[in-house]
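Since the structure comes first, as structure tokens, the remarks are kept for the end.
The complex appears here minus one protein chain, its other protein chains still in place.
A and B are the chain letters, set down in written order, and residue numbers restart from 1 in every chain.
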Amino acid sequence: MADNEQRMSLLSIGLVRGLVGQFAGILLGFALVVLIRALAGYDEVWSTEPAWVVGAILGALGFLIAIGAMSDWFSWWRGGETPFVHGPRHPGRPTWARYFDVDYNHKVIGIQYGVTGLIMLCIGGSFAVIFRSELARSGLQFLQPATYNTFIGMHGWAALFGIFIGIGGMANYLVPLMIGADDMAFPRLNSFAFWINVPAIVLLLISLYYTWDAGWTVYPPLSLKGSPGFQLVFWSIFLLGFSSILGSLNLVATMLRMRSPGMSLFRMPIFCWAMMATSLIQLTATQLIAMSFLMLSLAREATLAMPFFVPVLNAAGVNIGGDPTLFQHTFWFYSHPAVYVWVLPGLGIISELLPVFARKPLFGYRWIAISSLAIALVGFLVWGHHMFTSAYSPNLRVWFMVSTLLVAVPTGVKFFSWLGTIWGGKLSFPTPMLFTLGAISVFLLGGLSGPVLATVATDLHLQDTYFVIGHFHATIFGGFVFPFFAAIYYWFPKITGRMYNEQLGKLHFWLMLPAFWLMSVGQMSVGVAGMRRRIVDYDPLLGGMTRFNLGFVEIVQILITISAFVIAFSILIMIYNLFHSAEVGRVAGANPWRSRSPEWQIPSPIPEQSYPRPLHVVGEPYDYGLATSPRFVAGDD
Amino acid sequence: MQRSSTDKRHFIIAGVLVVVVSLALYALLYVALPLPLQASTQAATIDWVFQAHMILLSVLFALVVVFMMYAVVVFRRKDGDSSEGEHFEGNTPLEIAWTVLPLIAVVIFGYIGVTSLRTVTAAQENEVVVDVEGFQWAWAFTYPDTGAASADLVLPVNQPARMEMTSRDVIHSFWVPEFRVKQDAVPGQTTVLRFTPTVEGEYTLVCAELCGLTHYNMIAKVKIVSQEEYAQWQQVQLAAMGKTAATAGSIDVAQGDAPAVDN
Partner (left out) sequence: MAVANPVAPGAGHVESAHSEAAHGHVPTYAETLANNRLGLWLFFISEAFLFGGLLAVRFYLWGGTRPEVSQFIGLLVTSVLLLSSISMYTAEAALENGNRRLFLTLLLVTAFLGLVFLGGVMIFEWGLFPSLYEGHLTPWGDKYGAVVFLMTGMHAIHVISGIIFILIVWNLGRKGHFSPSRKWGVESAAIYWHYVDLVWIFFYPAIYLIGTAVTH
């Protein structure tokens, strides 16, 4: 670090300032509610839930104002001009401080997203490890049912935060680099969209203080009663939705408008196509979850008790209230496409890395690009398959069954194209390639366990069992976690300029892959045998009528728990590897993987301004193995 | 000198391996995914569809993984070799083939799905009707034909049963794994579930939809008994409630405190 760096006071760290702002905002919200209730003549001026609703909104606003995510906009509203400049916004401060403050450089924001995402994944995983320990044996061990029920919901949302934010990390860091852009189309919006996640995370963590026991899907009427923790969760996710919408808007605009000369849409690296499909889903469907959770917030008994989701009978016995199934429709209209939000970027990473390590062109580039859009489109038509046992029209079930099976077609195109890509290549297997191949195998398990759930008859048995848990985790680990780790290892030398430790990377992979397989197949196994999801205690004999007995379920549960611990341990190895190698790893050079993608043609780590001279793209993105193809003509000629 | 990747021998070897691995995988899945006892006619249909899916799963899994592992072994880079792989960017007939073939599979399995759904949910003659009410955290059963009420679900073997379900508070879900079928009980609505138990014995009804604190313990006993025992049990229940079958026939206990609302 340079000598002339300022000494940092605590409040000059943006994150600290933001948290203080959020705290102040929450208090202001509380005070406002008390004031209004006092003026309105309530006997009891304190009411926890309304206070938290107003506190959550003002707290988030307080965070964003205090950290300075909106300063430029305020300045515009007063007529000021804030021309965009590259470089730190507060010159003289140490480099690390940029990462804890508002910064407009997409590479800084990408790292902010990525690290926050990893932290949230670890938090989500920790909850899993805790309740997996409880589940290792039947009977109640150390978790109370209320705590257990809260933890399963927290595991879900913390991990989903990790996934959304992790995707934001990959997208923000990579997409502008890959299309040869200096930055995103809206750098300020980009920073705003990241920082809004932090107050959301704070609210989610505060919700732990109260228990909330409806799982991550928070179906009403269960989520309309009981603790105020639900309100915190609703508003936390509402804010996360803001981040999704604004971030994806920015990505679409960036890809449509900021490509360098010659970078036609079909010359973009394939990850950009995956992000295009992802962003289009996030841009549109997220509004539905925002609406659903807003409705839940208003429908709770302690707020306005608006009867969207509960029946109300009039004097004649006719229901003039709502319907619990409505929530499931609006929730899954978003949350099914959201699953594709979670996996499409990862599938893009797989398609991106395979050609590099196979030294071959991506097989059927256009087919893969279009299949991403096709998956995104079909994703909007299948939400009802989450509700085959809910109360809705039997005819609709048929429609949702067939439309869901159709997802197999574009997904199949991806798998077969990946095989075409590695067939006849010169394959090498450093850690990112191992994670890529591991991702394919795990996603295959997730994908192929899908049709049996999409078929109504079999789903009537499997719905709400551990089979669904196994299927879902295989999909998400194959579609997000493994590719995310592949991406981290792959772009680590580009980000830090140093190579990660290959031995530790391989150790991570060879611990995690078998453990995950065991965990996932184990979950499917007990699910088929009849074990429900979301139960703190289970009958080890499952009623004694299974084909297998003698504690079969308990043995599998122990295996699943051990696997969970192994996975957690392997991820700790990765974190050590990343921190350690960033300091002492060998210097990687600009292009250790001999990739053709634009970001590898510039130095590692990437300078403040990625492309001082605009790139002129003249060739295809994956022309590996073409004898007449010279290496790159990049740099200062 | 390495053989070209389009050499027929690669595909013959991989093809044979796919067949072998498919068979091994299906055997493995049969052991690793143990379905519970098949105790209803619906279960027979569902298990058949399940096994059809497992065959599909085995074949497709083997297809992708065998070709992947084959490539990993055969097309790996030798030490010190920094040359590039073969240059081909795609193959349109192949892409069309692996778009159309899954589409055909989708049509076949869609057809299986539709017909099996129809079989599983079909209305039967001579159904025993039971009004089921879920509440936090237990079940209540009433038999509208006789007026009997019970905390256990008792049904005659080999006679179709129809559950008319509702909920007092939050969403619950009716599931007896041995009967396979499952249906939510929703406040303010009546949902219907049909099954025909085929094996006498005691089973456990569980709630399959997270419904609050002791959701895990929301269970009820299910007894499948012979027709004679069933009739006898009804008498005992009615006697315990101070009714006789003759007078109870007209009483509609079903309307109890669970308002059934058309939706």
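The rule is simple: a residue touches a chain if its C-beta (ideal position, glycine included) is under 8 Å from a C-beta of that chain, and two chains touch if they have at least 3 such contacts.
Note that the structure is predicted; figures quoted are calculated from it, not measured.
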item	value
Neighbouring displayed chains - absent chain, whole complex	A
Listed residues A:V108, A:A200, A:L288 or A:V526, member touching the removed chain	A:L288
Contact with the hidden chain (one of A:G321, A:G497, A:G551 or A:P592)	A:G321
Residue among A:G92, A:P514, A:G589 or A:P612 touching the omitted chain	A:P612
Absent chain, residues of chain A that touch it	77, 79, 84, 86, 180, 182, 185-186, 189, 245, 249-250, 252-253, 256-258, 261-262, 264, 266-267, 283-288, 290-291, 295, 298-299, 304-308, 312, 314, 320-323, 326, 329-330, 333, 596-598, 601, 609, 611-621, 623, 626, 628-637
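The rule we apply is simple: only the chains that are shown with their structure count from here on.
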item	value
Gap in Å, rounded to a whole number, between the CA centres of chain B and chain A	30
List of chain B residues in touch with chain A within their complex	4-6, 32-37, 39, 42, 45-46, 49-50, 53-54, 56-57, 60-61, 64-65, 67-68, 71-72, 75-77, 81, 83-91, 94-95, 98-99, 102-103, 105-106, 109-110, 112-114, 116-117, 119-121, 169-171, 173, 175, 177-178, 180-184, 186-189, 191, 201, 203-204, 206-217, 259, 261, 263
Interface residues, chain A side, partner chain B - complex	145-146, 149, 213-215, 219-222, 225-226, 310-311, 313, 317-319, 321, 323-325, 358-367, 389-391, 394, 397-398, 401-402, 405-406, 408-409, 412-413, 415-420, 422-429, 437, 440-441, 444-445, 448-449, 451-452, 454-458, 460-461, 463-465, 521, 524-525, 528-530, 532-539, 542-543, 545-548, 552, 620, 622-627
